[in-house]
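Excluded from the complex is one protein chain; the other protein chains are retained at their positions.
And now, chain A:
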Amino acid sequence: MELILAIAIGVLSGAGVYLLLRPRTFQVIMGLSLLSYAVNLFIFAMGGLNRHLSPVITEAGGPYADPVPQALVLTAIVIGFAMTALFLVVLLAARGLTGTDHVDGKEEDSE
């Protein structure tokens, strides 16, 4: 399970960084989204990967999953969504004002 998750995080963040470095704003925002997915999975994995554990402490005691990463991921997701929405607004404003969706505000010679 660790290997699969590690590969997933690696692929997501690799794709995210690649897109982040692309010149068009839409690619940048997709890159940021992929990167934040990778980060969320990463935080989740940091509590240790387990199966069949109760999510909260039961009266009987016994092993339970680490609740902290779950709480952190939830917060990170909420904040990430808000920031992505905000970035979208800025993106639209930039598109409207400059008439191009290039991050540098310049259209290179069109291919």
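FYI, contacts are C-beta pairs under 8 Å (C-beta built on N, C-alpha and C of every residue); 3 or more make two chains touch, one makes a residue touch a chain; residues count from 1.
One rule holds in what follows: contacts and distances are computed from a predicted model.
When the listed names "Cobalamin-dependent protein", "Branched-chain amino acid ABC transporter permease", "Monovalent cation/H+ antiporter subunit D" or "NADH-quinone oxidoreductase subunit J" are checked against UniProt, the chain not shown comes out as "Monovalent cation/H+ antiporter subunit D".
For chain A, the residues in touch with the chain missing from this view are 20, 25, 28, 32, 35-36, 38-39, 42-43, 46-47, 68-69, 72, 75-76, 79-80, 82-84, 86-87, 90-91, 93-94, 97-98, 103, 105.
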